[in-house]
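Note that one protein chain is taken out, while the other chains of the complex remain in position.
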């Protein structure tokens, strides 16, 4: 699965993406975030304030309980500040 | 006193202004309108639907009960349709 | 930063909406984060095509009312600049009739300032439209929705 990072999340992790094989028991965004945090101290810090983390699954904005069983690309980013 | 007419009021009266000496007992717009109607059949027809008649006294939009004792110019016109 | 004050122009001549907007944006000092340009255009009616639109106006009162609305919007929405152009006389379909431009630090103020001016101008600026079509000349009637549109700016 492809994981993308943007803005200050990308900056803190010092990388813009990961390619990962997820364990079978990870079914939604919340579970994915917990698993990423458990494996990476930097992600744990970046995700500290959960409600600030916005998520897109296969180019669609979703909530943290969104099912990712068949997802190809998951993106994590801070609140958007365009326009 | 100068009386101005605009839009379809002007068209119906076939003139854009009158210069009139008002009787002493005319103190507000309502009284002026009644007096104009009593002297001019065309004005009576044009003013038939009173709530459609908008009034400006000395270049200020006013209600029909506005005092005109010291007014110089009074304009009568239909609802505005600019913009 | 120079303090701008609203500019109001009444004219018979046609104007170029984009050129006016360009001139307006050039006055931005760097403090402007959001600009609005509203253009009112002569619109045809598919069921009864308009050949010509003529606007009659009451010059002194028109100038005064437009300045009044622009000044109120300028203060109320804390705008950095306003420019307002309104035409009178004869015009063809597609031509601009009116343009209001606002600029401010934040977007909602720019939107509201332009919207406020247009809502008031529609019912309280002395212009009257005559549409000319194949069916003849017709004084355009005012719309109840224009009268109601002003209510959204009530403060009380």
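In this document, chain identifiers A, B and C correspond to the written order of the chains, with residue numbering beginning at 1 in each.
The criterion applied here is as follows: a contact is a pair of C-beta atoms (placed from the backbone, for glycine too) under 8 Å apart; a residue touches a chain by one contact, two chains touch by 3 or more.
No experiment lies behind these values; they were computed from the predicted model shown.
*Asks:* Which of the displayed chains are touched by the chain that has been omitted?
*Replies:* Counting the whole assembly, the omitted chain is in touch with A, C.
*Asks:* One chain isn't shown here. Among C:8, C:36, C:82 or C:130, which residue touches it?
*Replies:* Once the missing chain is taken into account, the touching residue is C:36.
*Asks:* Which residues does subunit A use to touch the chain missing from this display?
*Replies:* Given the touch definition above, subunit A has residues 4, 6-8, 11, 56, 59-61, 75, 77-83 touching the missing chain.
*Asks:* Using the touch rule from the top, list residues of subunit C that touch the missing partner.
*Replies:* 1, 16-19, 21-22, 25, 28, 30-44, 46, 93-94, 105, 107-108, 110-111, 114-115, 118, 149
Convention: only the chains that are shown with their structure count from here on.
*Asks:* Using each chain's Cα centroid, which is most distant from the centroid of subunit C?
*Replies:* When every chain centre is compared against subunit C, the largest gap points to A.
*Asks:* Taking each chain's centre as the mean of its CA atoms, how far is subunit A from subunit C in angstrom?
*Replies:* Centre-to-centre distance between subunit A and subunit C: 48 Å.
*Asks:* Calculate how many whole Å lie between the centre of subunit A and the centre of subunit B, each centre taken as the average of the chain's C-alpha atoms.
*Replies:* Spacing between the chain centres: roughly 71 Å.
*Asks:* For subunit A, write out the residues touching at least two other chains, lowest number first.
*Replies:* Within subunit A, no residue touches at least two other chains.
*Asks:* Two or more other chains touching the same residue: where does that happen in subunit C?
*Replies:* none
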